[in-house]
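All protein chains but one are shown in place.
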Amino acid sequence: MLLLTCPYCGVEGEETEFHNGGEAHLKRVGDGSSDADFTAYMFERKNPRGIVFERWRHVYGCGKWFHAARCAVTLEVFGTYSAQTSEPPADLIAKIRAKRPEWEATP
Amino acid sequence: MSFRLPELGLLIDRDRPLTFTFNGVPVQGFRGDTIASALMAADHRMVGRSFKFHRPRGIVASGAEEPNALMNMGEGARFEPNQRATTTEVFNGLTARSQNHWPSLGFDVGAVNNRLARFFPAGFYYKTFMKPAWAWKHLFEPFIRKSAGLGQAPTVRDADRYEYFYAYVDILVIGGGVAGLEAALEAGRSGARVLLLEQSAYFGGRFMVDDVSVDGRDGPAHIAHLLAQIEALPNVTLRARCQGAGVFDHGYALGYERLTDHAPANNTPRHRLWRIRARRILTATGALERPLSFAGNDIPGVMLAGTVRDYIRLYGVAPGARMVVVTNNDDAYRTALTLHAAGLEIPAIIDARPEGGGALAEQARALGLRIETGKGVARVNGKTRVKSVEVCRQSGTGGAVETIPCDGLAMSGGFSPVVHLWSHCGGKLAWDGANAMFVPDLARPPTNQNGEGFVIPAGSAFGALQTEACIQSAVVAARQAADEVGRSIKEEAAPRAVRRISEHPMAPIWHMPARAPYRLRAQSFLDFQNDVKVSDIDLAAREGFESVEHTKRYTTLGMATDQGKLSNINGLAVLAGALDAEIPTVGTTTFRPPYTPISLGAIAGEAAGPLFKPTRKTAIDGWHESHGAIFEPVADWRRPYAYPQAGESTQGAITREILATRGAVGLFDASTLGKIIVKGPDAGRFLDLIYTNMMSTLKPGKCRYGLMCNENGFVMDDGVVARLDDDTFLCHTTTGGAERIHAHMEEWLQTEWWDLKVFTANLTEQFTQIAVVGPRARHVLEALGGVDVSREALPFMGVTGGKLGGIDARIFRISFSGELSFEVAVPTSQGLLMWNLLLQAGAAHGITPYGTEALHVMRAEKGFVVVGDETDGTVTPHDLGMGWAVSKKKKDFIGKRGMQRSFLTARGRKQLVGLRTLSDTEKLPECAHAVEGGKAIGHVTSTYFSPTLGHPIAMALIRGGRARMGEVLDFPVGGKVHKARVVDPVFYDKEGARQNV
Partner (left out) sequence: MSDLLSFSEIDGSGEVLVAMQRRVPMVTLKAEPTKPTRAAIKRALGTPVPAPRTIANGVAWMAPDEWLIMVPEGQTPQAVIGRLTAEIKAPMLAVDVSDARAVFTLKGNKAREVLAKGAPVDLSPTAFTPGDFRRTRLGQVAVAFWMEAEDEITLVCFASLKQFMFDWLVNAAQKSSLPAFL
């Protein structure tokens, strides 16, 4: 069972305090978008074997949504950060690259 | 025979005798005994029968690894099957029964399987129960079900209670033997918060029975010394009878504490599940002795050698008066020396190693004990107890050189470190060839959230089997853990002066004799509980099973309740031998938590009976209950379904409630509907995105029905939205939708439209909401007075506020029944008062409380949908005929793009229609499918008898339904075909005259 730190309230809580919200940094497409773009937005997920960026909500705590960078294989958590951003912070990317030099994908 | 010795017994209190029953027969024991030690003291050698062949089985071990001595324990509401006699302490009045036999333990019909054993090889079931296919259901499965399982399932509700406890520590130590205690003491000195769990009732493990000397103290004295020092450390907690049952991600561990199994008590929970979060976990879980495989190694009286010492030293019980010892290592000589010291006879020590043992062997020899080196056991004779042992040359094929009469056999096949907890969360293993055992591979530990190893093995669990190395590894592990939690220990560890004993290396001998023929291999058991023999593994290898995981499942090796604690490594070795491969290349099976089975009660914790699930109640709940309401669960709430009066049927009550409401006035507790405040300068803009219809144009003081879709374009909730002032909206949701829709709004606000200046608050529970419904509703409110609810002052879909009957109230003029209807919201603390005031004011008008079923019938008469009845997550507003609620003006809203997809706008989708049965008495069954030309074309979503109309009504989703008006459809259910005509879903007062008054 994971331990996550909510970047809003600073609580390090166990997984049961949180709710997972799937892949982070999806770009919403709406009216006027092509079927292919809309399908990709709705259903196509990266699901890599390795580093994932995902959405979580501190549902039993401050109620805030945030993002986490985590390894889906080892469950190592590289960091959590605000949900109000379209991409992960640069220092977090640098931290992941330092720990996982072989990591090539970008979120 | 086995019997109680006049002396010895560290754990028993001979001044406190007690009595329990085994198979109904009273057995004497002492406080501190386990069922196993007390049975052994009373010479009960046979304690159960095996699963497959129903062979007589006796006690093999003294702890968690015991495969045979499983009991049905307790009676009635405290009955529990498959309890290990070796880990259950006795108390006065305990009842234990042996398992897997009929009619009795001594005479068992199923034992015929044993004589037919050669017809039940590995894979018997797979090979036999294949054809014909029909036989599986009617013949094979019933037969297998009847013969499967060891104990019986309880039949009545568990009388005990259980609970969880959350504990947070720096360092968790699992195992309270010498390694665990040394580690806890050392780690405790760092100031770190330390918790140590010990599964048995006592601390010290093997140190209590093995002849050791540390700093001049013997084993028990050294343990007492450690305990005294730990006692002085407030930051270290020890828990006995609490097993470290599992290690999970990020330092999470489960402790399974058994509080009253040894001493029933009424107030105390029976089991407590410790949910522990530790920064580092030390596994000081010891090692398990391995049996040897030879013919007849399962006959009662054949035991693990170390176990024999336990029974003598801990419980003062002699497992036999005349015991042979057979071994492939030096440790078993300790057993011989212990037997000798207890005054018991040892006819021979059979050492499979040609060169024999080291210093301990010398001691035995000096005492005059007979040692046979290079020898093995060809066969054990006896049926329900050991009679004699046939000795042979280990290198041969089993020709006996001598038959030694005896009443017990102590065997030792070497030791396997308990690596289970290291491995639960991904710790990898390495092969230690010298000791023929798997040990934790320190280079590949389980890792935590920071990518660091968080489990550190200590003592013999790490493979340090010798006393000095065992203690040293524990201290090293503790210092590493302290270091890693930021509590480095500066001072050197106190050195321990340990008496050294020179031992000869063990020999990796798994089977006796080395070249045993099939005849012997087919009687040599590996897995005692599941009756897996050496010949079964041989067969699996011959049939091409090369993977240990496949072999395990094919032969069922290690799949019983003991999960192969004694059998896995031996089975693996036999498989490796049969495949002519090295043991490490064959690999191990996966170790999964829990270490031993834990009770379902402990897993459920306190969530049983009335605490099983939260029940939410409105302020008027007590009134409903005292007025005979039948409740129905809606989300976590309980809501009155109907209020049957004395002598009235439920259907009668529903009919009465509907007719009273439509005829005069009804009263309904609508408090459970969600009430979410949305406030801010951008609130209108935000709600335009959330709802499919337009909300920003709503005028203050007005209400509008709102429909909500998810991004897929499917209906997810609905409810009335009221605009309270320029920047404040009150959004009503369905009962089940309050939390979900509030979360949905917050999700979009926080993660997509965070630039919008909007705040939300879920005020569902702040208000009691009461619907006053029916042609006389206005009279009731007017009787209370204080607020002008005239048609002019409060028109349909208006909202107003004021002191109604002296209570602050908000009044919505909205209707879910088609009647003139007001919903009165007051603070929850005034809810019951307002309900009673309305009842009082309405008495003259025949006011009648109604429940959710009347509500549903009335809304169905009006063709109003219920989210979750008419929708199932795949239904669009257009499918419901509610295209009017989908704005064409708005540029964007959640679901707009989704519902434009071609398949959601295609012809032939299921559409909502009404159904009128051709018969006036026959209601359509719930969920009935409409069938046309052999194909299902839709299904009933709601079906009721309408007392208002005097005939059944229903709603359904039917393919192309709106183009089928007037068609008669077939609804075949259970051999009968119901017929109904497709009609408009609005059955009653289509023009809305009744609510517009």
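Letters A and B name the chains as they come in the text, with residue numbers starting at 1 for each one.
FYI, a residue touches a chain if its C-beta (ideal position, glycine included) is under 8 Å from a C-beta of that chain, and two chains touch if they have at least 3 such contacts.
All values reported here derive from a predicted model rather than from experimental measurement.
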Omitted-chain contact residue, chosen from B:Trp637, B:Phe812, B:Phe971 or B:Phe987: B:Trp637
Per the touch definition above, residue among A:Cys9, A:Ala36 or A:Ala98 touching the missing chain: A:Cys9
Options B:Asp13, B:Glu606 or B:Asp892, residue touching the unrepresented chain: B:Glu606
Where the missing chain touches chain B, by residue: 161, 163-168, 193, 195, 237, 257, 265, 267-269, 272, 275, 277, 605-607, 610-611, 613-618, 637, 677, 679-681, 727, 757-761, 763-767, 827-829
Residues in chain A touching the chain absent from view: 8-11, 13-14, 16-17, 60-64
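Basically, only the chains that are shown with their structure count from here on.
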Inter-chain centre distance, chain A versus chain B - centres from mean C-alpha coordinates, in Å: 29
Of all residues in chain B, those that touch chain A in their complex: 248-252, 277, 447-451, 711-712, 743, 746-747, 750-752, 754, 891-892, 896-898, 900-902
Residue numbers on chain A that touch chain B, as the complex places them: 1-3, 14, 21, 28-33, 35, 38, 42, 55, 57, 59, 63-65, 71, 74-77, 83-84, 99
